[in-house]
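Okay, so here's the structure we're looking at.
Only one protein chain is missing; all other protein chains are in place.
What follows is chain A.
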């Protein structure tokens, strides 16, 4: 991966909630065409990093660069317009909008120009959404909401897809389905994915590279395979250590 300029570079970023420091000088980079996983325990700051990349909240210090543009202090909606799409923690489906409208919200960056063709792609990945097209988002099951959240992010035609805990609370079969979909998108369309997971095993198997986060700082990084083999990672995240 050396010699390549990163699509996304996060440099020494610190984020605060009030006086509490949630991120403590984080350095992460994501190259074009990669799947990068960020693993760590509850409260390590993974979701905070995802939201900080999108400017909600903004980093108090450090720098975030996307495609050579400094986006550290850019408003959230302008960052989204650079084609960074996120399926955030808790899925955040619009509960009183139909599945169709939720997907339309994702496509609003292009004024719905590509809606028809893109929605077909999303339905190929997640056929369940097609059956639920006119149902209100709030009435979907957890797995369906997760598919919708990812589908909505894909409708924005992202250059970088941020996924926050896509497997949280889902049945193993659906987790596999979602991970397969991510792998497929990466392979066929070269989609760059940065994902946060507590399901470290699945995430590291899926990812090209991984980072381990502890208490708001990155403590380890390496290829997905290396991290999977690393005894410390195994002890902490894979073999029923602290969770």
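Following the convention adopted for this analysis, a residue touches a chain if its C-beta (ideal position, glycine included) is under 8 Å from a C-beta of that chain, and two chains touch if they have at least 3 such contacts; residues count from 1.
By our rule, contacts and distances are computed from a predicted model.
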Absent chain [UniProt protein name; select from "Ion-translocating oxidoreductase complex subunit D", "Fumarate reductase subunit C", "DsbE family thiol:disulfide interchange protein" or "Branched-chain amino acid ABC transporter permease LivH"]: "Branched-chain amino acid ABC transporter permease LivH"
Per the touch definition above, residue among A:86, A:167 or A:230 touching the missing chain: A:86
Option touching the unshown chain, where A:12, A:60 or A:96 are the choices: A:96
Touching residue (missing chain; options A:132, A:152 or A:209): A:152
Chain not shown: contacting residue from A:54, A:71 or A:99: A:54
Residue of A:5, A:61, A:108 or A:124 touching the missing chain in the full complex: A:108
Positions on chain A contacted by the hidden chain, ascending: 54, 56, 75-77, 80-81, 85-86, 88, 90, 92, 94-97, 101, 104-106, 108-109, 111-112, 138, 152, 156
